[in-house]
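A protein chain is absent from this complex, but the other protein chains hold their places.
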Amino acid sequence: MRSFLLTLVAALLLLPLQVKSQTLQDIFVTRADDLAAGKTATVKELAGLTAATREPQTKAILEAWIAGDIHFRKSDNLIVVVEETDTGLSLLDLFTGEPVAEAEPGDTKKVKNSTPIKAILRPALAALELSNPDPAARKAAAEQLAKKPNEAALNLLATALDAETDAGARTALENSLIIATLAVGDDQSVLVQLATMGNRLEPTVRGAVQRLVDTPTRAPEVVAAAAERLDAINNLVDLNNFGNNLLFGLSQASVLLLSAIGLAITFGVMRVINMAHGEFIMIGAYTTFVVQSQLPGMPGVALLLSIPLAFGLAFTAGVILERTVIRFLYGRPLETLLATFGVSLVLQQSFRLIFTPQNRPVITPDWLAGNVALNPILGLTTPRIFVFVVALAVFFGLLAFLQRSRFGLEMRAVTQNRPIANTMGINSGRVDFLTFGLGSGIAGLAGAVLSQVLKINPDMGVTLIIPSFMVIVIGGVGSLWGALVGAGLVGMATKLVEPIFPNNTLLATAIILVAIIGFIQFRPRGLFAQKGRSAEL
Amino acid sequence: MMSFERYEGLSQRYSRMSPFLSMLVVFALLTAFMVFVPMANQSYAGGGGWLPDAMVQLFGKILCFALLAVALDLVWGFCGILSLGHGAFFALGGYAISMNLIYATADEKLAQITDPIARDDAVKQSIFSVVGQGEDPWPWFWMLADQFWFQAAMVLVVPGLLAFGFGWLAFRSRVTGVYLSIITQALTLALGYLFIMNEFGLRGNNGLSGLQNVLGASMTETSTKATLFIASGIALMAGYVLTLFLTQSKFGSVLRGIRDDEDRIRFLGYAVEGYKVFAFVVSAMMAGVAGALFAPQAGIINPDSFGPLKSIEVAVWVALGGRGLIYGAIVGAVAVNLLRSALTGGWINQIGFGVVSIDVSGVPWPEFWPIVLGLLFVLVTLLMPRGLMGLWHSMLALIWRRLLRGWVVADADPTTPGSGTAGAVGQPEDAAKAQHVVASA
Partner (left out) sequence: MTELKSKYPPMTLNMAPAPEHQPSRALSGYGNPDLNSGSSLLMIQSVTVSFDGFKALNDLSFAVAERELRAIIGPNGAGKTTFMDVVTGKTRPDRGRVMFGATDLLRRTEASIAQLGIGRKFQRPTVFEEQTVFENLTLALANPRSPSASIAYRMSAGDRDRIHEIAGLIHLSDVLDVASGSLSHGQKQWLEIGMVLAQQPRLLLVDEPAAGMTPAERDRTVTILRNVAETCAVVVIEHDMEFVRNLSCRVTVLNEGMVLAEGSMDDVVRNEDVIDVYLGR
């Protein structure tokens, strides 16, 4: 008998919204001792009571409680909001926010806000937030309410949706309404919702439909309708995933293009194999790192500064390499390969010793952060879009430069017929090192830009060099357009093959490499090969 | 005193030793070395000699590298195919034999399990549990891993097949020169990726380790180490003989023709592709044998051996020693690997140039070695295109032409007109040029 009575009393005490409304004063002053005592059941009850109040400070108190900033002073159980200062803690009045006292960190203790408590506080806050003037806050509130849908939430959402004007918030409200309906609505409204909701890609919506399908106790026609809708959604998801892979493939292609385009010049135009090309890219990437660390707090400026700086450094390195090593090995491509590989080794190891083998962090500036999403699945991070744009800009810029400028003309003359070019007054030696410098400089520029999407470490050159050569091999030696097409093909192929082996990106790369070896059987000179008698390597 | 023509004829013949004589010299040196080392280590008396056991193993490994270098010299020095993927064949040979070694080692340790099926299962568990695949069935290619002779045959077959397939594809489409080199790099890279995967069935990144049991003998015994060392030397000699036989025959003549002017050889009626594939396959098999002897002496084989850098390093050994000589490849491989061991092992504390010597004991060589290696690449290609042996021959030629000629030739004035038969060797400058070409080619 006695236990029954206790249970009844406890049940009564635990029902929120059934008890006569309390004021915040009642809760936080009168019952301060209960809050301090910290018994979960009691605190839950008090949280519910707080949620039911409609005073101006309710929102602030709810936020502070969720954040864990509501403490009680151990000496007298006074409930306050705490703020950290340099010297310790500042205790603020719960209702006015004015400082009332100072304290040391051990003097207060947090009022309990464990997960079951937050489970009451959060939806309440969300409900309040539904009327926040900021549409982003309303959107967040809508999403929050969908997490623990109940009748009350359903009504709130429906009401808010009718009044909502902002597009983003509307979508969020719709989604949450759907989720809530599917979770707690009756069969009729669920069926209506399934029929009218369309194929939404949000994972939370999909999850709600999935739960319906998995609930054996619901009516068969409901489960069937849910299964149908789920299929439709899944098909759309698959399509979008495929599209996303394509987008990612384009992004990968742009990364490859940036890496390979400098090589297209040195290898393609000059027929010089530079195995240190990857390390020139590495130089560019580390330039960004160093400049950013010299200009802390200005990552954007640092990035923009490092791009021309990287070009200059790599250009110089390229000229030095050409004058000291490559110049003596013209006409001996295999030796050039070996010698430049030696240079690559020296550079790699030097950077490893100077900068350690760890990945070096590069900060993405604010204007480059985030992503551009067409829908919950389809989108690209902004840095990748940046890389894509830069890659195309560099490509077309280079193309124009080679076709239109005097230097471009000299370069093409020297590669096609050096002796005649010499007799026409072109200084072929100078053209040589300037061309090589140009190709290397572009590699440096690529590195600086790619720092935003790749990991920076001494091995990054090694991972880029072989794919870059493959791009040139496919596109055809001596053709910039070939490099573009080659990069496109290799980039897309890699990203389309990878999802087939989700655990193993290396296998995908291995397959691509073998495919390229196979491709060479049919087109040994690449896609845009030079023809005629002077086309020998 | 002799006539000028006779002198020129002799000097052309003797500026460089006949290949057969060179081989005998190398063999004599090798045999002496193969006798000396086990004696200095007292390997067959339980060890304890003044030469440490680790050195025996080191020398054995270096001999395997020398064989690998000879294999590359066959296709590069004699045929002009710069394969930068020979590390793959080496690694494949190592893996092939190690499959048996690791099986035998585990089998021996679990000998107390008398039921053969249960023991086989226990061996599988002990091999694969490191990658969490102990309960999975054996991968198909492990089926005969317990048969030493089968795996030994695979040491030849697997690299050979790969070389055949790859070579047929590549050479048939006339991929040459730099393209080919880059593609061999891609090949070894791709293979490395495959071997790193645990699912591939060879323990992924862990490789095959703990290779103790070699046909019943244990690698912990000094006698086994010495035997493997001697076996490596014998394999090197066998590889030398095979390469010499091939390159001295008409086959070798065709190979050199392919190297120097592939088109011309075609127009003479030789199907170049067949020759290249043949040489490539033989070379791959030799590399496989080298890898198979290397693995037990290193105690482990793992996907690192597929690393692109390793394959390129072999080319530097050959380039440093001198291409197209066979013994040049051996010299290069020995020199670089000894240097590496000396530097990273701390043997060298001072580098002296006569009066001045630099104390290098504080240099962290393991970290600096790649820089030294890289510089070696650059210097060898820029300054020593003919390698160390090329320098040696040039020196010999110099001695013949300058120092000895004045004493030996009757008519010391080389500008006498009409010397020699009309239009034969032509002017003495031609003769000197001929000598230079022969001596330094």
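Letters are used for the chains, namely A and B, taken in the order the chains are written, and counting of residues starts over at 1 for each.
Criterion: a contact is a pair of C-beta atoms (placed from the backbone, for glycine too) under 8 Å apart; a residue touches a chain by one contact, two chains touch by 3 or more.
Here the structure is a predicted model, which is why all the values come from computation and not from measurement.
Q: Out of B:Pro38, B:Gly257 or B:Pro308, which touches the unshown chain?
A: Among B:Pro38, B:Gly257 or B:Pro308, only B:Gly257 touches the chain that is not shown.
Q: Among B:Leu202, B:Val272 or B:Leu320, which one is in touch with the chain left out?
A: Checking the options B:Leu202, B:Val272 or B:Leu320, the one contacting the hidden chain is B:Val272.
Q: For chain B, which residues lie in contact with the unshown chain of the complex?
A: Residues in contact with the chain left out: 9, 12, 246, 249-251, 253-254, 256-257, 260-261, 263-272, 274-275, 278, 420-421, 423-426, 430-431, 433-435, 437-438, 441.
Throughout what follows, only the chains that are shown with their structure count from here on.
Q: Quick check: in the complex, which residue numbers of chain A touch chain B?
A: 273, 325, 328-329, 333-339, 341-350, 352-353, 462, 466, 469-470, 473, 503-504, 506-507, 509-510, 513-514, 516-518, 520-522, 524, 537
Q: Which positions of chain B touch chain A when the two form their complex?
A: 82, 84, 166, 169-170, 172-179, 181-183, 185-187, 189-191, 193-194, 196-197, 199, 308-309, 312, 315-316, 319, 367-368, 370-371, 373-378, 380-382, 385
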